Each structure stands twice: as C-alpha cells, then as structure tokens.
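For this view, one protein chain was removed and the others were kept in their places.
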Amino acid sequence: MALKLECRNDALLVWVNGDFDLVSAAEFRQKVDTALEDQRPRHLIVNMSRMTFMDSSGLGVLLGRLKLIQNRKGRMFLTGVRPEVLKVLNLSGIIPLLQITKTEDEAMALLRKGAVK
Amino acid sequence: MALKLECRNDALLVWVNGDFDLVSAAEFRQKVDTALEDQRPRHLIVNMSRMTFMDSSGLGVLLGRLKLIQNRKGRMFLTGVRPEVLKVLNLSGIIPLLQITKTEDEAMALLRKGAVK
Amino acid sequence: MNRDKLKMNSVMMTMQSKAVNVGLARSMVAALASQCDAVTVNALEELKVAVSEAVSNAIIHGYENQEDKQLILRADLLEDGILIAVEDEGVGIANIAQAMEPSYSQDPERMGLGFAFMQSFTDRLEVESAPGRGTTVRMFKYFCQGDQKNACQA
Partner (left out) sequence: MNRDKLKMNSVMMTMQSKAVNVGLARSMVAALASQCDAVTVNALEELKVAVSEAVSNAIIHGYENQEDKQLILRADLLEDGILIAVEDEGVGIANIAQAMEPSYSQDPERMGLGFAFMQSFTDRLEVESAPGRGTTVRMFKYFCQGDQKNACQA
C-alpha cells in the first residue's frame, strides 16, 4: 500500500493505494493520527478509488479515525469506494455514521455548504 | 492463457494471452498443429503482445512449430514481443531463425512482398 | 468438513506469523481458486476477505503479534468450491461461541468483525480451538451460486 496525505482548508485528505489490511492499517493509523494531531484538521476525507481490497483490519482503523473525528465534531467522508470494498463496508454498519461521495471535490463542496449530517 | 487462431491468406495467425508456460504450451501445440494440418497454411504469425510471461516450455513449443513451418518452406513471425519475453528469446538462439515485427500487419506485408529471409 | 467431491488440486503453505504474509496468503488462495474457470470475481473477492481474516487472527490473537511463529494454510480445490484451513499453535480460544459473536473482541483497537466476515463471505465455517493448543479455522466456499454446470475443470 502507498499512502498520500494532504491538508486542504479544514480537512485532511488521505489517498489509499492498494490493499488495506493488517500491514497498511498500522501505517494508516500512525500517519493519519500524526497529521490529525499536528495540523488539527476538523474533517477527514479518505479517497478509496485506488483501494483494491479491505478487510476488518482496514475497517477497524477507519472506525477508530471516525471516533477521533467525531470527538472534534468533524465529518468523515469516503470517496470513490469500489464495489468490492463497499461490500465490506456494508457489512460493518459504519455507513450511516459517515458520508460516501464519488469524489473528494464533492466532499469538499458539501463541507463548504455545511450540508453534511 | 487464452489462445485465438485465424487463417489469413497463406498464414496462420495465433494470439497468445497471458503466461506461456507448461500448461499453455501443451494447448498451443495441440491447437496450432491441428490448424497447420487441417488448413495447410504455409506461414505462422504469433502475436505475443499480450503474452505476459514465457519460459523454456513455451519457447520449446515455439521452436517445435518453427521446424514444422520450415519443413513446408514457410516463414515464422513473432509480433509485439514484450521486453521480458524478448529476454528469454534472446537467450535461446531462436531469433536468427525467424522474423520479429511490431505488428501482424507488418508481418503480412513482408510476406506479400516476399521480403523475408 | 470432509467433502467427498473430487479434489482438483491441493496446496499447503507454511509461513511466519508476520503481517506481510496476510497478503501472501490471500494471493496464493486467489491464484489457486482462479485455476477454476467457473469461479466468479465476486466469490474470489469474498474468499480473499475470509482468508485475510483467518490469517490476521492467527497472527494477532493466536500468536499475539510474535513474528517468529509458524502458521499453516491449507487449500483444497474441489469440483465446486474451495476448502481452506488456517492453523496456528498459539494461545487458543477458551469460549469459541463467544469469540465468534459479532463485535466481540479482546482487542480494544479491533472491531470484532473477523469471524462475522468469515461467516458472511464463506458457505461454511468451523473453528477448532483449545487454550494453549492453538486454533484451526476451516472454511468452505462455493465458486458460484447453485450452478451445477459450472463444475471446475482445473
């Protein structure tokens, strides 16, 4: 897996490349938590358009970050979710707790409008 | 591997998809030999642009077909050879015995002009 | 989970209890299952998740993240599906029924969805375990839904 992080306005954007499993979950947690600490963004947008696989280790780390974001009254977005990854998300019960959009621009637009649950 | 065969004028065209190893070599030998017997084309053009891997089993079957083609005074062409496959061909000493072109149209054109070794 | 179907192929892989090997196990099982032309992309994706969960559990829970232990993955390709066994010689599970309940996890950082995913994504799941004696997880997955004609010719 390769990770890319970027802060834009009030949001942390993360791109996840490849398989999101035990190995990459650890890397994701460490890098995202550091960025959340250091740069204090309120929202988190995870671009999953290049995530080829996700299991419960990946999912668990997403849920952990969701809690951190909820603590700071922010919103979490998943964008570009592929069908095989969506199937795993669907089983987890996480979906009602966050927002799924096609692109990160869509997510950013929703944030600007304040139109998020 | 998936194989496609087609007779065009005096030549048998074969497309090889995927890995060319012990499994696919057997299939190649059987299908190509049947076509060479039944339809009596003089020349053989193997499109290798989608061949992702080749080992000595694949190579051995190519050499076997080369002999059949030489017996009927035909020409053999390999087209669209990828670098990793070319490396294996280079080691084998087979290259001087046949013709390598970019596309099968090029091969067909050379055949029409009679401009082949 | 002894099935009488014809065995088309069969592989055993012994590997270290390292996180990187979760992906290795997944690729191996996917490559083996792909030998059967009838397998659907959907079944392959689900199988990969199930294998990932079982191997991750052996590493995290069974061996408590000690990287120098051995785990075994067995995969038997049958006519109509694949049989997987993941074995560790780790701590074992005292209460299997409880452990298999969704959202039961001994690890606060985890969601307790591993067994739930194995259950949802395969057609049969069996867990054999005892404290100090390690754990074996066996799963069977059909390659496609109720299609007799699509038997494997690998």
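Labels for the chains are A, B and C, by order of writing; each one numbers its residues from 1.
Definition applied: a contact is a pair of C-beta atoms (placed from the backbone, for glycine too) under 8 Å apart; a residue touches a chain by one contact, two chains touch by 3 or more.
It should be emphasised that the depicted structure is a prediction, and the values quoted were computed from it without experimental measurement.
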So which shown chains sit in contact with the chain we cannot see? B, C
Touch criterion as defined above, residue of C:S10, C:Q66 or C:Q106 at the omitted chain: C:S10
Residue of C:V20, C:A94 or C:A130 touching the missing chain in the full complex: C:V20
Over the whole complex, note the residues of chain B touching the chain we left out. 19, 21-23, 26, 53-57, 59-60, 63-64, 84, 87-88, 91-92
In terms of residues, what is the contact footprint of the unshown chain on chain C? 9-16, 18, 20-21, 23-24, 27-28, 31-32, 35, 154
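Everything below uses one rule, namely that only the chains that are shown with their structure count from here on.
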Chains as vertices, touching pairs as edges: which of line, ring, star, complete or other describes this one? other
Can you check how far apart chain A and chain C are, centre to centre, with Cα atoms defining each centre and the answer in Å? 27
Whole-Å gap separating chain A and chain B, where each centre is the average of the chain's CA atoms: 49
Would you kindly tell me how far, in whole Å, the mean C-alpha position of chain C lies from that of chain B? 42
